[in-house]
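Every protein chain but one is kept in place in this view of the complex.
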Amino acid sequence: MELDSLYQEVILDHYKRPFHKGLSGTPTKQVHHVNPSCGDEITLNIELDGDLIRDVNWDGVGCSISQASVSIMSELLIGKSVDDAFKVVEEFTELMQSKGSILGNEEVLEDAVAFAGVSKFPARIKCALLGWMAFKDAASQGLSQQVKGEK
Amino acid sequence: MELDSLYQEVILDHYKRPFHKGLSGTPTKQVHHVNPSCGDEITLNIELDGDLIRDVNWDGVGCSISQASVSIMSELLIGKSVDDAFKVVEEFTELMQSKGSILGNEEVLEDAVAFAGVSKFPARIKCALLGWMAFKDAASQGLSQQVKGEK
Amino acid sequence: MTFPLLDAHLIKKDFPIFDRVMRGGNQLVYLDSGATSQKPLTVLDAERQFYTQHNAAVHRGSYLLAEEANESYDNARQVVATFLGGKFEETIFTKSATEALNLLAYSFGNSPHGDRFFLQPGDRIVVSEMEHHANLIPWQQLAKRTGAELAWFPITSEGRLDQSEINTLINDRTKIVAITHQSNVLGTINPLSELIARTHEVGAVFVLDACQSVPHFDIDVKELDIDFLAFSGHKALGPTGIGVLWGREALLEIMEPFLVGGSMIETVTMTDSTWAPLPRRFEAGVPNMAQAVGLSAALKYLDAVGLERIHQHELELTRLALGFLSEIPGVSIVGPTDLLDRGGVVSFTIDGVHPHDVGQVLDQHGIAVRTGHHCAWPLMRKLGVVGTTRASFYLYNTPEDVESLVDGVKSVQSYFKV
Partner (left out) sequence: MTFPLLDAHLIKKDFPIFDRVMRGGNQLVYLDSGATSQKPLTVLDAERQFYTQHNAAVHRGSYLLAEEANESYDNARQVVATFLGGKFEETIFTKSATEALNLLAYSFGNSPHGDRFFLQPGDRIVVSEMEHHANLIPWQQLAKRTGAELAWFPITSEGRLDQSEINTLINDRTKIVAITHQSNVLGTINPLSELIARTHEVGAVFVLDACQSVPHFDIDVKELDIDFLAFSGHKALGPTGIGVLWGREALLEIMEPFLVGGSMIETVTMTDSTWAPLPRRFEAGVPNMAQAVGLSAALKYLDAVGLERIHQHELELTRLALGFLSEIPGVSIVGPTDLLDRGGVVSFTIDGVHPHDVGQVLDQHGIAVRTGHHCAWPLMRKLGVVGTTRASFYLYNTPEDVESLVDGVKSVQSYFKV
């Protein structure tokens, strides 16, 4: 069934038991993003140590796709350098815009390749990207904050 | 030809040699009316003596229909009581809205029956009515001015 | 099951879109008429007829096509006016209900000091907590621009307008009261008579957002005794790109214009303009002529079927839906659960499944519902939900559509194992 390409098992698992959910720690930067068409919201904390992503945690409301996506993303990006993380974000964004034409690079995206099916459902792409856009925003702001020595 | 029902000889005559054109006298009331869609304009003077229409004169720019109509109207209404004039105006308005279904009462409208054909040309009805509406406005205002003793 | 009121199966045949095949090879079960309605062939044909036979700019030419275009456009306006129980001069074509409501807000905002519609700090605008953004934000922003205060009717836990504080809410400083006729989320039909009486008692004007009522049941602006009304053509079987503002003649006549430009003027110099009489004063530019003609064909179609029959038909579908859905464990109706003062809109939530996911699974069955906040975010917050799934009914919906919905909801639950 077409639907199963959207709702992969790993997505439903992360939806039911999300990782890194709950705001904690002393974030370098906190951002709040909204998807105006469906009302999904996310607050995302990033903790940086120079270029290193020490922690990502978040809270929010949203559908299975948006919740699972941010859960898988957090797991994937913690411990990476911001540069490397941005490459992953780029790869994921590309996958989302592929309209089902690519499967996604499992080396880079790991569990996040499960979202390949989302790209065939235009209305859900924004759900899958919500957390990633929040991360990108937080990381960029966090970095430049550190550079300016505001931290 | 259909066109000849619009441009009756008497209309073209009045267009070329309009009656009572040129503002003069000491009007009881002067009004200025405009047809915004085509830009036709008229300034109309009315001179009342109680209920009696002593004079109507006017100036303006406009098409053959609007110019001839006010010319014929002036000729027709001068010397009548305002009450009688209003009845003529009503009869003329009805003729204009008849979409060609009536010929007009020649007893009341005299030369103005020549405009019967205009009612089949919706875009020209406003041209034919411009002067009559100005007259109605001027007469009503003139009357109530006299009543209030403002004259 | 007998539905003697309306043969929706037959009506469906007038709407070509029902021939489409949806995801999973399913037939279309369209339950999103609250967002936009489908269009009968007669509406599409009316538009095409205008374009292929009578297309010319209205108000602007004296040739035959222009006369015909004028006549088509005037006739369309008369049909809408009659449908609402109003006058030709009182019926303004806009592009949507949203524009109609903004027209009011901007026109009031343009009023010179001392004018009836002039707003200043201390003045009050009253709305309700169940407004669609289109009948909230224009007033909210007008309040901000003028310093006036925005106040609102709360809603009860059942999703009805709480009118208990009506006399303090609508007070002497109130200039405008703007309320929806039927909630697009809850289906609640608001009882208006006291609201309108109180509004007029304090000398304010009453604006009715009739987006969800005009297409679905009989209304008459004179009987209601309202001052302004707005609705959108696309929710009433009509084309997109057309809406209507109806206003009391005496009020429209003293209002400032909104959009300015061609066709709405009397005279123009470089530095000054005067305005044309109603209704043209509020319609600047070459208007949406074909859409007006299409809308009038839509309203004629509704009239031919009969608004009262449509309303009763929708109520029957609602009765079915409420009955079946509330029997399913884990499903909660959002809004009134009885048929009192209610239209054909049923919102609900499913425990453990986000509305967006509900909609996705239903889509796989060919069922089109709306999910999310329905452009009524303040209402969602008040109800304490992130969103709902909403089924909205119209004259082409059948009892079988409701059964499909109910089966679909059950399959959502089994898919997500809740």
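A, B and C are the chain letters, set down in written order, and residue numbers restart from 1 in every chain.
Assume a residue touches a chain if its C-beta (ideal position, glycine included) is under 8 Å from a C-beta of that chain, and two chains touch if they have at least 3 such contacts.
Nothing here was measured: the structure is a model prediction, and the numbers come from that model.
Here the chain not displayed is in touch, across the complete complex, with A, B, C. Note on the undisplayed chain: of the listed residues C:Gln27, C:Gln78 or C:Gln140, the one touching it is C:Gln140. Across C:Thr42, C:Asn55 or C:Thr337, the single residue that touches the chain missing here is C:Asn55. Across C:Glu129, C:Asp218 or C:Glu403, the residue that sits in touch with the chain not pictured is C:Glu129. Set against the missing chain, the residues C:Ser193, C:Thr269 or C:Ser414 yield one that touches it, C:Thr269. Residues 34, 36-38, 121-124 are the ones on subunit A that touch the missing chain.
If you put the missing chain back, the residues of subunit B touching it would be 1-3, 6-7, 12, 37-40, 61-65, 67, 121, 124, 127.
The chain not shown here touches subunit C at positions 16-17, 20, 22-23, 28, 30, 32, 35-36, 38-39, 44, 47-48, 51-53, 55-57, 60-66, 95-99, 101-102, 106, 110, 129, 132-138, 140-141, 145, 150, 152, 232, 234, 239-242, 258-263, 265, 267-273, 284-291, 356, 359-360, 362-363, 367-372, 375, 377-378, 381.
Everything below uses one rule, namely that only the chains that are shown with their structure count from here on.
The centroid of the Cα atoms in subunit A and the matching centroid in subunit C are 38 Å apart.
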